[in-house]
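For reference, the structure discussed in these notes is given below.
The complex is shown incomplete by one protein chain, all other protein chains being positioned as in the whole.
The first chain written gets the first letter, and so on, giving A and B; residue counts start at 1 in each chain.
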Amino acid sequence: MRLVLTGNYAAAYAAKAAKVEVVSAYPITPQTQVVEKLSEFIERGEMNARYIRVESEHSAMAACIGAAMAGARVFTATSAHGLIYMSEMLWWAAGARLPIVMGVITRAMAPPWSIWSDHCDLLSLRDIGWIIYFCENAQEVFDTIIQAYKVAENEEVLLPAMVGWDAFQTSHTAEPVDVLSPDEVSKYLPPRRPLPYVIDFERPFTHGSLCYPDRYMEFRYLMDLSMSKAKKAIVEADEEYGDLFGRKYGGVLEKYLCEDAEIAVVTMGVLSGDARYAVDILRKEGYKVGLVRLRVVRPFPSSELKKELKSKKLVCVIDRNISIGRGGILGTEIKALLKNSSANVVNVVAGIGGRDVSYEDIVNIVKRSLDLVEKGEVPEYMWYGIDKEYVVKAVGEYYEPPAL
Amino acid sequence: MESKIKFDLITPISYPGEGSAGATGSWRVFKPIIDREKCRKCLLCWLYCPEAAIRVSEENYPEIIYEYCKGCGICANECPVKAISMVEE
Partner (left out) sequence: MSHPLFKVIPKEEYFLPGTPACPGCPAALGLRLLLKALGPKTVIVIPACCSSIIQGAYPRSAIKVPLINIAFAASAATASGIAEALELKGIGDANVVVWAGDGGTADIGLQGLSGAAERGHNIIYVCYDNEAYMNTGIQRSGATPYMAWTTTTPTGKREIKKDIPLIVAMHRVPYVATAALAYPQDYVMKLRKAAAKKGFKYIHLLAPCPPGWRFDSSKTIEISRLAVETGTWVLYEIEDGKFRLTGPSKGLIDKSKRKPVAEYLRTQGRFSHLSDEDMAKIQKIVDENWEWIKRWLEG
(Lines give C-alpha, C1' and ligand atoms only; values in the text may rest on other atoms or scores of the structure.)
Protein backbone atom coordinates (compact mmCIF):
# COMPACT_ATOMS: atom_id res chain seq x y z
CA MET A 1 0.00 0.00 0.00
CA ARG A 2 1.41 3.40 -0.94
CA LEU A 3 0.65 6.27 1.42
CA VAL A 4 1.91 9.81 1.69
CA LEU A 5 3.54 9.84 5.10
CA THR A 6 5.93 11.90 7.17
CA GLY A 7 8.93 10.11 8.65
CA ASN A 8 7.12 10.06 11.96
CA TYR A 9 3.95 8.51 10.58
CA ALA A 10 6.07 6.00 8.69
CA ALA A 11 7.59 4.99 12.04
CA ALA A 12 4.15 4.46 13.56
CA TYR A 13 3.08 2.33 10.58
CA ALA A 14 6.27 0.31 10.97
CA ALA A 15 5.62 -0.39 14.66
CA LYS A 16 2.12 -1.48 13.73
CA ALA A 17 3.41 -3.70 10.92
CA ALA A 18 5.94 -5.24 13.33
CA LYS A 19 3.03 -6.20 15.65
CA VAL A 20 4.43 -4.25 18.57
CA GLU A 21 2.61 -5.23 21.79
CA VAL A 22 3.55 -2.46 24.21
CA VAL A 23 4.24 1.18 23.43
CA SER A 24 5.42 3.42 26.22
CA ALA A 25 6.27 7.00 25.44
CA TYR A 26 6.32 10.60 26.59
CA PRO A 27 5.70 13.47 24.19
CA ILE A 28 8.49 15.72 22.93
CA THR A 29 8.77 17.81 19.78
CA PRO A 30 9.48 16.57 17.09
CA GLN A 31 8.58 13.00 18.10
CA THR A 32 4.91 13.53 18.96
CA GLN A 33 3.32 12.40 15.68
CA VAL A 34 4.85 8.96 16.11
CA VAL A 35 3.11 8.29 19.39
CA GLU A 36 -0.08 10.14 18.48
CA LYS A 37 -0.52 7.86 15.48
CA LEU A 38 0.28 4.79 17.56
CA SER A 39 -2.27 5.75 20.20
CA GLU A 40 -4.85 6.09 17.43
CA PHE A 41 -3.99 2.65 16.06
CA ILE A 42 -4.25 1.11 19.52
CA GLU A 43 -7.48 2.87 20.54
CA ARG A 44 -9.12 1.95 17.25
CA GLY A 45 -8.16 -1.65 17.89
CA GLU A 46 -5.94 -1.82 14.82
CA MET A 47 -3.10 -3.03 17.01
CA ASN A 48 -3.39 -5.62 19.78
CA ALA A 49 -1.20 -3.55 22.03
CA ARG A 50 -1.09 -1.52 25.23
CA TYR A 51 -0.05 2.09 25.27
CA ILE A 52 1.49 3.22 28.57
CA ARG A 53 1.26 7.01 28.73
CA VAL A 54 4.09 7.55 31.17
CA GLU A 55 5.01 10.71 33.04
CA SER A 56 8.60 10.98 31.75
CA GLU A 57 11.05 9.47 29.29
CA HIS A 58 12.93 7.84 32.15
CA SER A 59 9.70 6.01 32.94
CA ALA A 60 9.04 5.38 29.23
CA MET A 61 12.19 3.33 28.94
CA ALA A 62 11.63 1.71 32.35
CA ALA A 63 8.17 0.57 31.25
CA CYS A 64 9.63 -0.71 27.96
CA ILE A 65 12.16 -2.69 29.98
CA GLY A 66 9.46 -4.15 32.24
CA ALA A 67 7.24 -5.06 29.29
CA ALA A 68 10.15 -6.61 27.38
CA MET A 69 11.09 -8.64 30.46
CA ALA A 70 7.50 -9.91 30.50
CA GLY A 71 7.94 -11.06 26.89
CA ALA A 72 6.33 -8.27 24.88
CA ARG A 73 7.67 -6.70 21.70
CA VAL A 74 7.99 -3.03 22.62
CA PHE A 75 8.49 0.30 20.91
CA THR A 76 9.10 3.86 21.96
CA ALA A 77 10.34 7.06 20.39
CA THR A 78 11.91 10.24 21.68
CA SER A 79 14.21 13.18 20.93
CA ALA A 80 17.02 15.24 22.42
CA HIS A 81 16.18 16.03 26.06
CA GLY A 82 13.89 13.04 26.29
CA LEU A 83 16.66 10.78 25.07
CA ILE A 84 19.18 12.19 27.50
CA TYR A 85 16.65 12.09 30.36
CA MET A 86 16.10 8.37 29.73
CA SER A 87 19.80 7.66 29.28
CA GLU A 88 20.18 5.84 32.62
CA MET A 89 17.50 3.40 31.50
CA LEU A 90 19.13 3.01 28.09
CA TRP A 91 22.14 1.51 29.83
CA TRP A 92 19.79 -0.78 31.73
CA ALA A 93 18.01 -1.96 28.56
CA ALA A 94 21.29 -2.78 26.86
CA GLY A 95 22.85 -4.50 29.87
CA ALA A 96 19.66 -6.54 30.30
CA ARG A 97 20.00 -7.54 26.61
CA LEU A 98 16.42 -6.60 25.73
CA PRO A 99 15.50 -6.32 22.03
CA ILE A 100 13.72 -2.97 22.37
CA VAL A 101 13.46 -0.74 19.29
CA MET A 102 13.31 3.03 19.69
CA GLY A 103 12.88 5.82 17.20
CA VAL A 104 15.16 8.80 17.85
CA ILE A 105 14.23 11.98 16.05
CA THR A 106 17.47 13.89 16.40
CA ARG A 107 17.22 17.40 17.78
CA ALA A 108 19.76 19.87 19.17
CA MET A 109 20.22 20.10 22.94
CA ALA A 110 19.52 23.23 25.01
CA PRO A 111 20.42 25.81 26.03
CA PRO A 112 19.35 27.67 24.08
CA TRP A 113 16.13 25.85 23.22
CA SER A 114 16.22 24.45 19.73
CA ILE A 115 13.84 22.05 18.09
CA TRP A 116 15.89 21.56 14.92
CA SER A 117 18.14 18.72 14.02
CA ASP A 118 21.67 17.83 14.82
CA HIS A 119 23.02 14.47 15.89
CA CYS A 120 24.67 15.38 19.21
CA ASP A 121 21.83 13.81 21.23
CA LEU A 122 21.98 10.41 19.57
CA LEU A 123 25.74 10.18 19.12
CA SER A 124 26.42 11.05 22.76
CA LEU A 125 24.93 7.62 23.48
CA ARG A 126 27.09 5.68 21.07
CA ASP A 127 29.03 3.77 23.74
CA ILE A 128 26.28 2.11 25.75
CA GLY A 129 25.43 -1.05 23.83
CA TRP A 130 22.54 0.00 21.59
CA ILE A 131 22.59 -0.70 17.89
CA ILE A 132 22.33 2.68 16.15
CA TYR A 133 20.77 3.02 12.72
CA PHE A 134 20.28 6.33 10.94
CA CYS A 135 17.82 6.91 8.11
CA GLU A 136 17.64 9.36 5.26
CA ASN A 137 13.93 9.46 4.46
CA ALA A 138 10.48 8.27 5.49
CA GLN A 139 10.61 5.05 3.46
CA GLU A 140 13.88 4.09 5.06
CA VAL A 141 12.44 4.86 8.50
CA PHE A 142 9.61 2.41 7.83
CA ASP A 143 11.88 -0.32 6.47
CA THR A 144 14.60 0.12 9.04
CA ILE A 145 12.34 -0.13 12.10
CA ILE A 146 11.14 -3.52 10.87
CA GLN A 147 14.70 -4.61 10.10
CA ALA A 148 15.81 -3.39 13.54
CA TYR A 149 13.45 -5.86 15.26
CA LYS A 150 14.85 -8.64 13.12
CA VAL A 151 18.38 -7.75 14.18
CA ALA A 152 17.69 -6.94 17.84
CA GLU A 153 15.81 -10.22 18.32
CA ASN A 154 18.46 -12.27 16.53
CA GLU A 155 19.68 -14.73 19.17
CA GLU A 156 23.30 -13.92 18.41
CA VAL A 157 22.61 -10.21 18.92
CA LEU A 158 19.95 -9.57 21.61
CA LEU A 159 20.70 -5.88 21.94
CA PRO A 160 18.31 -2.93 21.74
CA ALA A 161 18.29 -0.75 18.65
CA MET A 162 17.82 2.96 18.06
CA VAL A 163 16.65 4.12 14.67
CA GLY A 164 17.47 7.77 14.06
CA TRP A 165 16.10 10.35 11.66
CA ASP A 166 16.41 14.13 11.43
CA ALA A 167 13.96 16.53 13.06
CA PHE A 168 11.47 18.09 10.64
CA GLN A 169 13.45 17.48 7.46
CA THR A 170 12.61 13.79 7.78
CA SER A 171 10.20 13.68 10.72
CA HIS A 172 7.66 16.16 9.31
CA THR A 173 8.23 15.98 5.56
CA ALA A 174 5.58 13.94 3.81
CA GLU A 175 6.58 11.70 0.94
CA PRO A 176 5.17 8.59 -0.71
CA VAL A 177 5.94 5.51 1.38
CA ASP A 178 5.32 1.87 0.52
CA VAL A 179 3.67 0.51 3.65
CA LEU A 180 3.64 -3.20 4.38
CA SER A 181 0.82 -4.79 6.32
CA PRO A 182 1.39 -6.77 9.55
CA ASP A 183 0.60 -9.94 7.58
CA GLU A 184 3.22 -9.19 4.96
CA VAL A 185 5.79 -8.35 7.62
CA SER A 186 5.04 -11.55 9.54
CA LYS A 187 6.70 -13.46 6.67
CA TYR A 188 9.89 -11.62 7.55
CA LEU A 189 9.54 -11.04 11.28
CA PRO A 190 8.16 -13.94 13.35
CA PRO A 191 6.66 -13.31 16.82
CA ARG A 192 9.25 -12.46 19.45
CA ARG A 193 10.75 -15.56 21.07
CA PRO A 194 11.23 -15.48 24.87
CA LEU A 195 14.90 -14.52 24.53
CA PRO A 196 17.16 -13.99 26.26
CA TYR A 197 14.68 -14.62 29.12
CA VAL A 198 11.21 -13.66 30.24
CA ILE A 199 9.62 -13.60 33.67
CA ASP A 200 8.65 -17.18 34.48
CA PHE A 201 6.76 -18.13 37.64
CA GLU A 202 7.58 -21.82 37.17
CA ARG A 203 11.32 -21.18 37.01
CA PRO A 204 11.96 -18.04 39.04
CA PHE A 205 15.16 -16.08 38.56
CA THR A 206 16.62 -12.82 39.72
CA HIS A 207 17.87 -10.38 37.13
CA GLY A 208 20.59 -7.82 37.60
CA SER A 209 21.70 -8.26 41.20
CA LEU A 210 25.07 -7.15 42.54
CA CYS A 211 27.89 -8.63 40.50
CA TYR A 212 31.47 -8.69 41.73
CA PRO A 213 34.52 -7.83 39.59
CA ASP A 214 35.17 -11.54 39.03
CA ARG A 215 32.23 -11.71 36.59
CA TYR A 216 30.97 -8.24 35.57
CA MET A 217 33.59 -7.82 32.87
CA GLU A 218 32.42 -10.90 30.94
CA PHE A 219 28.94 -9.40 30.59
CA ARG A 220 30.44 -6.32 28.93
CA TYR A 221 32.66 -8.50 26.77
CA LEU A 222 29.63 -10.53 25.66
CA MET A 223 27.76 -7.32 24.75
CA ASP A 224 30.73 -6.20 22.69
CA LEU A 225 30.91 -9.61 21.03
CA SER A 226 27.20 -9.54 20.21
CA MET A 227 27.53 -6.03 18.83
CA SER A 228 30.27 -7.22 16.49
CA LYS A 229 27.99 -10.07 15.37
CA ALA A 230 25.21 -7.57 14.83
CA LYS A 231 26.96 -6.30 11.72
CA LYS A 232 26.44 -9.56 9.88
CA ALA A 233 22.87 -9.70 11.17
CA ILE A 234 22.23 -6.17 9.89
CA VAL A 235 23.51 -7.03 6.42
CA GLU A 236 21.52 -10.27 6.30
CA ALA A 237 18.37 -8.58 7.61
CA ASP A 238 18.68 -5.95 4.88
CA GLU A 239 19.29 -8.59 2.19
CA GLU A 240 16.35 -10.73 3.27
CA TYR A 241 14.12 -7.68 3.46
CA GLY A 242 15.20 -6.70 -0.03
CA ASP A 243 14.52 -10.17 -1.38
CA LEU A 244 11.02 -10.21 0.11
CA PHE A 245 9.91 -6.62 -0.34
CA GLY A 246 12.18 -5.18 -3.02
CA ARG A 247 14.01 -2.52 -1.03
CA LYS A 248 17.46 -2.73 0.50
CA TYR A 249 19.97 -0.19 1.68
CA GLY A 250 23.43 -1.72 1.33
CA GLY A 251 23.55 -3.13 4.83
CA VAL A 252 25.70 -0.84 6.97
CA LEU A 253 26.78 1.62 4.25
CA GLU A 254 25.11 3.07 1.22
CA LYS A 255 27.54 3.94 -1.59
CA TYR A 256 26.92 6.31 -4.47
CA LEU A 257 29.34 6.61 -7.41
CA CYS A 258 32.19 5.30 -5.30
CA GLU A 259 33.87 2.83 -7.68
CA ASP A 260 36.19 5.22 -9.49
CA ALA A 261 36.04 8.05 -6.98
CA GLU A 262 39.19 9.76 -5.73
CA ILE A 263 37.16 11.85 -3.32
CA ALA A 264 34.64 10.41 -0.91
CA VAL A 265 32.08 12.48 0.94
CA VAL A 266 30.86 10.77 4.12
CA THR A 267 27.48 11.77 5.55
CA MET A 268 24.61 10.48 7.65
CA GLY A 269 20.90 11.26 7.64
CA VAL A 270 18.95 13.74 5.60
CA LEU A 271 22.02 15.73 4.47
CA SER A 272 22.85 12.75 2.29
CA GLY A 273 20.24 13.76 -0.28
CA ASP A 274 21.94 17.13 -0.79
CA ALA A 275 25.30 15.40 -0.74
CA ARG A 276 24.21 13.08 -3.56
CA TYR A 277 23.11 16.08 -5.61
CA ALA A 278 26.42 17.81 -4.85
CA VAL A 279 28.27 14.73 -6.05
CA ASP A 280 26.37 14.94 -9.36
CA ILE A 281 27.32 18.59 -9.78
CA LEU A 282 30.97 17.95 -8.93
CA ARG A 283 31.07 15.03 -11.33
CA LYS A 284 29.81 17.32 -14.10
CA GLU A 285 32.64 19.69 -13.23
CA GLY A 286 35.11 16.84 -13.61
CA TYR A 287 35.74 15.88 -10.00
CA LYS A 288 35.83 12.14 -9.33
CA VAL A 289 33.59 12.21 -6.27
CA GLY A 290 31.44 9.59 -4.57
CA LEU A 291 29.24 9.47 -1.49
CA VAL A 292 29.34 7.05 1.42
CA ARG A 293 26.30 7.28 3.66
CA LEU A 294 26.53 5.64 7.06
CA ARG A 295 23.40 3.70 7.76
CA VAL A 296 24.70 2.23 10.99
CA VAL A 297 26.93 3.87 13.62
CA ARG A 298 26.94 0.97 16.08
CA PRO A 299 28.27 -1.54 15.31
CA PHE A 300 30.70 0.79 13.57
CA PRO A 301 31.29 -0.36 9.99
CA SER A 302 35.08 -0.21 10.44
CA SER A 303 36.23 -2.76 7.90
CA GLU A 304 33.67 -1.67 5.30
CA LEU A 305 34.64 1.98 5.66
CA LYS A 306 38.34 1.22 5.64
CA LYS A 307 38.01 -0.86 2.50
CA GLU A 308 36.03 1.88 0.80
CA LEU A 309 38.07 4.88 1.91
CA LYS A 310 41.67 3.84 2.40
CA SER A 311 42.91 4.67 -1.10
CA LYS A 312 40.97 7.87 -1.62
CA LYS A 313 42.87 11.10 -2.06
CA LEU A 314 40.33 12.95 0.05
CA VAL A 315 37.79 11.71 2.53
CA CYS A 316 35.51 14.55 3.50
CA VAL A 317 33.49 13.64 6.58
CA ILE A 318 30.59 15.98 7.20
CA ASP A 319 29.51 15.68 10.83
CA ARG A 320 26.18 17.10 11.93
CA ASN A 321 27.44 16.90 15.49
CA ILE A 322 30.27 18.26 17.58
CA SER A 323 32.20 16.60 20.36
CA ILE A 324 33.15 19.85 22.03
CA GLY A 325 36.93 20.07 22.06
CA ARG A 326 37.50 17.12 19.74
CA GLY A 327 35.66 17.68 16.48
CA GLY A 328 33.05 15.64 14.65
CA ILE A 329 32.35 12.24 16.13
CA LEU A 330 32.26 10.33 12.83
CA GLY A 331 35.30 12.22 11.56
CA THR A 332 37.25 11.29 14.67
CA GLU A 333 36.36 7.63 14.24
CA ILE A 334 37.16 7.60 10.53
CA LYS A 335 40.53 9.34 11.05
CA ALA A 336 41.44 6.62 13.51
CA LEU A 337 40.47 3.97 10.95
CA LEU A 338 42.57 5.51 8.18
CA LYS A 339 45.63 6.55 10.15
CA ASN A 340 48.00 4.20 8.31
CA SER A 341 46.57 4.86 4.87
CA SER A 342 47.31 7.51 2.26
CA ALA A 343 43.83 9.00 2.55
CA ASN A 344 43.56 12.58 3.75
CA VAL A 345 40.60 13.03 6.06
CA VAL A 346 39.03 16.46 6.31
CA ASN A 347 36.46 16.61 9.08
CA VAL A 348 33.84 19.30 8.68
CA VAL A 349 31.34 20.17 11.39
CA ALA A 350 28.18 21.59 9.82
CA GLY A 351 24.45 21.91 10.23
CA ILE A 352 24.51 22.20 14.04
CA GLY A 353 21.21 23.21 15.64
CA GLY A 354 19.38 22.82 12.35
CA ARG A 355 21.58 25.24 10.35
CA ASP A 356 20.79 24.58 6.72
CA VAL A 357 23.42 22.73 4.68
CA SER A 358 22.54 22.98 1.00
CA TYR A 359 24.02 21.06 -1.89
CA GLU A 360 25.90 24.24 -2.76
CA ASP A 361 27.43 24.22 0.71
CA ILE A 362 28.55 20.64 0.18
CA VAL A 363 30.10 21.51 -3.19
CA ASN A 364 31.93 24.30 -1.38
CA ILE A 365 33.03 22.02 1.44
CA VAL A 366 34.49 19.50 -0.98
CA LYS A 367 36.36 22.14 -2.99
CA ARG A 368 37.78 23.79 0.13
CA SER A 369 38.78 20.43 1.56
CA LEU A 370 40.57 19.56 -1.65
CA ASP A 371 42.37 22.89 -1.53
CA LEU A 372 43.55 22.21 2.06
CA VAL A 373 44.79 18.76 1.10
CA GLU A 374 46.71 20.15 -1.88
CA LYS A 375 48.31 22.84 0.30
CA GLY A 376 49.13 20.28 2.96
CA GLU A 377 47.14 22.27 5.52
CA VAL A 378 44.59 19.77 6.74
CA PRO A 379 43.24 20.94 10.11
CA GLU A 380 42.28 18.59 12.94
CA TYR A 381 38.71 19.59 12.11
CA MET A 382 36.87 22.65 10.91
CA TRP A 383 33.52 24.29 11.36
CA TYR A 384 31.61 25.23 8.26
CA GLY A 385 29.25 28.17 8.07
CA ILE A 386 30.20 30.06 11.25
CA ASP A 387 29.32 33.76 11.27
CA LYS A 388 32.85 35.07 11.91
CA GLU A 389 31.68 38.62 12.56
CA TYR A 390 29.55 37.42 15.43
CA VAL A 391 32.46 35.49 16.92
CA VAL A 392 34.77 38.52 16.68
CA LYS A 393 32.09 40.64 18.32
CA ALA A 394 31.73 38.09 21.10
CA VAL A 395 35.37 37.24 21.90
CA GLY A 396 37.49 39.81 20.06
CA GLU A 397 38.95 37.54 17.39
CA TYR A 398 38.22 34.49 15.27
CA TYR A 399 40.13 31.29 15.96
CA GLU A 400 40.33 28.35 13.61
CA PRO A 401 40.52 24.98 15.36
CA PRO A 402 44.18 23.95 15.60
CA ALA A 403 45.72 22.53 12.44
CA LEU A 404 47.34 19.12 12.58
CA MET B 1 17.25 -26.38 16.61
CA GLU B 2 18.91 -26.10 20.01
CA SER B 3 21.01 -22.95 20.28
CA LYS B 4 24.62 -23.12 21.37
CA ILE B 5 24.05 -19.95 23.37
CA LYS B 6 23.20 -20.25 27.08
CA PHE B 7 20.90 -17.27 27.33
CA ASP B 8 21.02 -17.14 31.12
CA LEU B 9 24.79 -16.80 30.96
CA ILE B 10 24.92 -13.84 28.56
CA THR B 11 23.01 -11.67 31.02
CA PRO B 12 23.20 -11.49 34.84
CA ILE B 13 20.64 -14.12 35.87
CA SER B 14 20.77 -15.57 39.39
CA TYR B 15 18.83 -18.57 40.65
CA PRO B 16 17.38 -19.00 44.12
CA GLY B 17 19.23 -20.94 46.76
CA GLU B 18 20.09 -20.86 50.44
CA GLY B 19 23.32 -19.24 51.56
CA SER B 20 23.46 -16.40 49.03
CA ALA B 21 25.96 -14.78 51.42
CA GLY B 22 27.49 -18.09 52.53
CA ALA B 23 27.16 -19.68 55.96
CA THR B 24 26.07 -16.51 57.74
CA GLY B 25 26.06 -18.33 61.08
CA SER B 26 29.72 -17.38 61.27
CA TRP B 27 28.66 -13.74 61.84
CA ARG B 28 27.13 -14.70 65.17
CA VAL B 29 28.44 -13.37 68.46
CA PHE B 30 25.60 -14.66 70.63
CA LYS B 31 23.89 -17.95 69.96
CA PRO B 32 20.19 -18.44 70.64
CA ILE B 33 19.40 -21.62 72.58
CA ILE B 34 15.79 -22.79 72.79
CA ASP B 35 14.71 -24.47 76.00
CA ARG B 36 12.13 -27.02 74.86
CA GLU B 37 10.89 -27.43 78.43
CA LYS B 38 9.76 -23.80 78.45
CA CYS B 39 8.71 -23.53 74.80
CA ARG B 40 4.96 -23.32 74.24
CA LYS B 41 5.26 -23.64 70.47
CA CYS B 42 3.64 -20.25 69.81
CA LEU B 43 6.14 -19.84 66.92
CA LEU B 44 6.51 -16.09 67.39
CA CYS B 45 10.28 -16.64 67.14
CA TRP B 46 9.75 -18.30 63.73
CA LEU B 47 7.38 -15.53 62.67
CA TYR B 48 9.73 -12.68 63.57
CA CYS B 49 13.00 -14.21 62.36
CA PRO B 50 14.28 -11.80 59.67
CA GLU B 51 16.57 -14.44 58.23
CA ALA B 52 14.15 -17.37 57.88
CA ALA B 53 16.75 -19.13 60.02
CA ILE B 54 14.21 -20.87 62.25
CA ARG B 55 12.47 -23.94 60.91
CA VAL B 56 9.44 -25.63 62.39
CA SER B 57 9.75 -29.31 63.36
CA GLU B 58 7.12 -31.97 62.74
CA GLU B 59 5.90 -31.42 66.31
CA ASN B 60 5.76 -27.65 65.72
CA TYR B 61 8.86 -26.88 67.78
CA PRO B 62 11.01 -24.06 66.48
CA GLU B 63 14.54 -25.10 65.53
CA ILE B 64 17.35 -22.66 64.91
CA ILE B 65 19.24 -23.21 61.65
CA TYR B 66 22.66 -22.43 63.10
CA GLU B 67 24.36 -22.54 59.73
CA TYR B 68 22.58 -19.26 58.88
CA CYS B 69 21.39 -17.71 62.18
CA LYS B 70 23.21 -14.39 62.62
CA GLY B 71 22.37 -14.17 66.32
CA CYS B 72 20.37 -10.94 66.07
CA GLY B 73 18.46 -11.90 69.23
CA ILE B 74 14.96 -10.94 68.05
CA CYS B 75 13.69 -14.45 68.88
CA ALA B 76 14.96 -14.25 72.47
CA ASN B 77 13.65 -10.72 72.86
CA GLU B 78 10.18 -11.59 71.57
CA CYS B 79 9.70 -14.99 73.21
CA PRO B 80 6.74 -14.51 75.56
CA VAL B 81 7.92 -17.24 77.98
CA LYS B 82 11.65 -16.46 77.83
CA ALA B 83 12.44 -19.91 76.49
CA ILE B 84 15.31 -18.61 74.33
CA SER B 85 18.60 -17.52 75.85
CA MET B 86 21.48 -15.82 74.04
CA VAL B 87 24.80 -17.50 74.87
CA GLU B 88 28.16 -16.05 73.85
CA GLU B 89 29.85 -18.10 71.12
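Just so it is clear, a residue touches a chain if its C-beta (ideal position, glycine included) is under 8 Å from a C-beta of that chain, and two chains touch if they have at least 3 such contacts.
Predicted model only: the values in this text are computed from it and were never measured.
Among the residues A:H207, A:K232 or A:R368, only A:H207 touches the chain that is left out of the figure. Although one chain is not drawn, the whole complex shows that of A:A18, A:A72, A:V297 or A:M382 it is A:A72 that touches it. Mapped onto chain A, the footprint of the missing chain covers residues 21-22, 24, 48-50, 52-56, 58-60, 62-72, 74, 88-89, 92, 199-201, 204-212, 215. In the full complex, chain B contacts the hidden chain through residues 12-24, 27, 41-43, 47-53, 56, 58-60, 65, 67-68, 70-74, 76-78, 86.
Heads up, the rule we're going with is that only the chains that are shown with their structure count from here on.
Put simply, the C-alpha centre of chain A and that of chain B have 52 angstrom between them.
Considering their complex, residues 95-97, 155-156, 158, 195-197, 204-209, 211, 215, 219, 222, 226 of chain A touch chain B. The touching residues of chain B, when paired with chain A in their complex, are 3, 5, 7-8, 10-16.
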